[in-house]
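A single structure is presented below for examination.
Yeah, one chain of the complex is gone here, protein chain that is, but the others are all in their spots.
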Amino acid sequence: MKEIEVHYPPEVLQEGEVPSDIRTEELVLNMGPQHPSTHGVLRVILQTDGELVLKATPYLGYLHRCAEKIAEKVTYRQFTPYTDRLDYLAAMNNNLGFALTVEKLGGIEIPPRADYLRVILAELNRIASHLMATGSYGLDMGAFTPLIYCFREREWIMDLFEAASGARLTYSYITIGGVREDVPEGWTQKCREFLDYFEPKITEYNNLLSFNHIFIQRTANVGICPPELALAYGLTGPCLRGSGVPWDLRKAMPYSRYGEFQFDIPVGRGTYGTVGDCWDRYFVRVEEMVQSVRIIRQALDKLADGPIQAKVPRVVKLPAGEVYYEVENPRGQLGFHLVSDGGTSPYRLKIRGPSFCNLSILPVLAPNCLLADIAALLGSIDIVMGEVDR
Amino acid sequence: MLETMIFVLFAGLAVVAGIAILLSTSIVRMAYWLITMLVAVAGLYFLMGAYFLGVMQILVYVGGVAVLLVFGVMLTSRQLAPTLRPGRAEALWLAAVAAVLLVGLVLSILHAHWQPGTIVPANSAAEIGHSLLGEFLGPFELVSVLLLVAMLGAAYLARPKAPTAGPQHIKETTVL
Amino acid sequence: MLTFERPPVEYKGLSRTIVRLATKWGGIGIPLLLRFAWGVFLAAVVVLIAFVWLVQHFINPLLPWFVRDFVVVVGLLAFVCIVAIIGIWGERKVSGRIQSRLGPMRTGAWHGWAQSLADGLKFVQKEDLIPAAADKPLFRLAPYLALVPAFCAYLAIPFGVGWVFREADVSLLFVLAMLAIEVLGVIMAGWASNSKWSLYGAMREGCQLVSYEIPMGLSLLAAVLSVGSLNLTELGEAQAGGWFAWLLFQNPFLFAAFFTYYIASLASCKRAPFDLPEGESELVAGFHTEYSGFRFVMFFFAEYAGMFAVSALATIIFLGGWGSPIGGPSSPLWFLAKSTFLVWVQMWVRWTLPRIRIDQVMHACIKYLLPFTLLLFIGSSFWQLYASPAHPLFASLARLLPYGLGTLGLLLLGLYFFGAGYGYYYRNRLVGQMARRHLPGA
Partner (left out) sequence: MMGLTPYLILSAILLVLGIAIVISKRNAIAMLIGVEFILNAATLNLVAFSRHGIGALSGQTAALFVIVLAAAEAVVALAIFLNFYHTIATVDIDQGDQLKG
């Protein structure tokens, strides 16, 4: 046991700070479970003094669907569709995480084509998820248009996914032992077309939203999360990298074929404010989209014909034992702790949802924010309630 | 005839507003009745041809009352409101004093002998401006200084004091 | 194969007739009109000119005064309604085009022209909902307190010489006063709803409007100072004589004052980036969270009436009012065209910029806008003082300046039209092939 003194950011408000002395009646504000900027059925109880938030307490569980308990009742293959519904904006990555966990315990070898397809689709899904995150972050800030633009591009990715898997949101495409079926004829060409189209669009969004003066004023120096605090609270993904910690599982502990690709880890640099503010967390996502495009290009180059499925029986039986495996999801590290007693379904499956851990920082960062900053903060943490509540 | 009707309308509105404020317990409703009275008085100014004054009345007081409303909402809790009304004995005393005062005033108004001069035609904003910067230049400058002093005084009174009284700056120790 | 049948949406009674007629008439009539678009346009211009002539020669010197008043009030009411209805539809089309969508396309068959009407019908039929804990009289009164002053502002706004309900000495101040009263309706709505989100919206509106009224008024007063009248008709007439006679170009301070006025007017209309009172991502829907049905429509109408009113003020005071920029005859049509352009810019800004935070709103007003407009006011009055024959050198410079500023304005306008044309010409490339592929009818 070690005590860590957590130093809170001294001042969240910069200019025009609400004078700390004018205190009026405190108000308890029930934000959610139905609220436009809680991104799902999150309920946050805010204690406010006028516009100033004194305390924020998130209440979870509105979307709890017993995913972990269900896992004990179904076979390994049957659980794949349930992983779709964890982080429903990044279903491919969830599939990948679960498949890798099972394969690790079962010692299943994957053919290279399946591996590259997995990487391509997981990275495409990362782009789709980040598009959703950045677009809806604009909406949280009151800019409606970037959301529609981001959805326009996301639509193309959805089309690609639909062509590959037949589904547009819950794919169950990456299964144990490979991928469910091969991508159709001409799919890689379409994918390259998308990348060529998409890359210049990122600059466009930056000009429209990221470098917009008002947007910077709203997000820079808001909700500052210093690196120590981020590490202490177990933040992962863009939230951690936004605080300036260059930690990415794809680089640090490469899984699948990620070790073969050239890409950088974007980190928050405090360009317009302090390292770890909302703008940094937001911009890390934008930069990650560029890196994802790089990875997909390399993977597409390496994609060769071959089998897409390892020889795995219909009902997977794993040896007794336990394994913990983590993958880098768009929102952070998604971990599966799988305990098997040698049967056809897990004895216990513990899921570490990145959104859940990232959300834990909210009560720490929220005090001293303005009411509007709560929307900025929640949006920059980018939670998906399906994964928080599981 | 029309003038009398309009006068009765506005005068009635103003008086009703005053009585409603006396009876009301909600500070926000009081503020809205105040606005009713102010608009009614502005209407009377229009009736008397003092257009500039009527418009200024609305323009200045709307902002003023809006601020009043904001403060009223901020500083008054709903639970507290009903306790802030006078008791029965107080109300009786009040009614008696008010009645005496009113009767005295009305009697003196009716018995005074006003000697109306010529009816002044509707005054334009320009004339008031000239009189402000001519005949009333001294008071005008004084008022502007007073406004400045009031602004500074208000800012001084409502200034943030020592930073120690800031919002709960919870220092937590996390055990890992 | 399993199919799910959805019961068809049925309009009933009068609304059914209206929607059917609108769709039928729109479906047949508007394409026909479009086929003869130029003819229809010319006919419309002729009809409008005839209408103008009719009003000037028959309605204005009309009959007993109350008949004229009645006609004009009814006309203004209709005008405000039309502004709101077209404004709401236009806003949705504009936002759609900005976001590479189409906006409403179905109701009325031609570009969804009857969408606002259909929405209005829907709102009228909605249940009249008042929250149980609401302050009911105030809750009922609030929409009127928001809409009626916004309408009253039109009583003093001249659409042309003689095109005004009441010629008043202080019509500018009257319009400002009426626009200011709207804040009380909003605060009333927010407080009476007995919802915390509404209350937040109301408090924000209170702070915002009271602060921005001052730079707004000061910017206008800088212009008033150079004409020497508070009468809107006189202010408009003072700029007769085309583009370079506009007050906007008369001196550099007025040029800047136009922009400060426009920013402040955005705040006073609760338009983005100052739409905090109803900021939907923070306050659900702000002050009108608890409102539905026709009461909500009235807030909407008030907003659009207010938008047009502030644009009309800017047009009259800075942009030459009803005067033609190219030196032709002045007409209320010019006034409408200029005001509509300013309304469109308001929409453009709204669909481009994020929202400002409340402390930044106050900060921007009190620390930047207010001192700046004060400076403009003082600067403009000194300009007035020195641009007299007593200072021949300065006066001649001042006489030349409108041409310089006017050219600058022309350049700005040209840049705008160039951008618009560029965007239109390359619309495929800008939006991207894929986006167009997904649009209906592509």
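Labels for the chains are A, B and C, by order of writing; each one numbers its residues from 1.
Following the convention adopted for this analysis, a residue touches a chain if its C-beta (ideal position, glycine included) is under 8 Å from a C-beta of that chain, and two chains touch if they have at least 3 such contacts.
What you see is a predicted model, and the numbers here were worked out from it, not measured in a lab.
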* **Residue numbers in chain B that touch the chain omitted from display** => 3-4, 7, 11, 14-15, 18-19, 21-22, 27, 30-31, 34, 37-38, 41, 44-45, 48-50, 52-53, 56-57, 60-61, 64, 67-68, 71-72, 75-76, 80-81, 83-86, 90-91, 94, 97-98, 101-102, 105-106, 109-110, 114-120, 123, 127-128, 131-132, 135-136, 139, 143, 146-147, 150-151, 153-158
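One rule holds in what follows: only the chains that are shown with their structure count from here on.
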* Identifier of the chain whose CA centre is least distant from the whole-structure CA centre -> C
* Asked: What are the two chains with the most C-beta pairs touching?
  -> A-C
* **Chain centre separation in whole Å, for chain C relative to chain A (CA means)** => 42
* How big is the gap, in whole Å, between where the Cα atoms of chain A centre and where those of chain B centre? -> 56
* Asked: Got the chain A residues that touch at least 2 other chains?
  -> 50
* To do: Scan chain C for residues touching two or more other chains and write them down.
  => 203
* Asked: So in the complex, which bits of chain B are touching chain C?
  -> 26, 28-29, 32, 35, 51-52, 55-56, 58-59, 62-63, 65-67, 69-70, 73-74, 122, 124-125
* **Of chain C, residues touching chain B in the complex** => 135, 138, 168-170, 173-174, 176-178, 180-181, 183-184, 187-188, 191, 199, 202-203, 206-207, 209-210, 213, 230
* Structure fact -> chain C partner, complex, touching residues on chain A are 13, 15-18, 27, 29-30, 35-37, 50-51, 138-145, 148-149, 152, 155-156, 194, 197, 201, 208-209, 212, 214-215, 217-218, 370-375
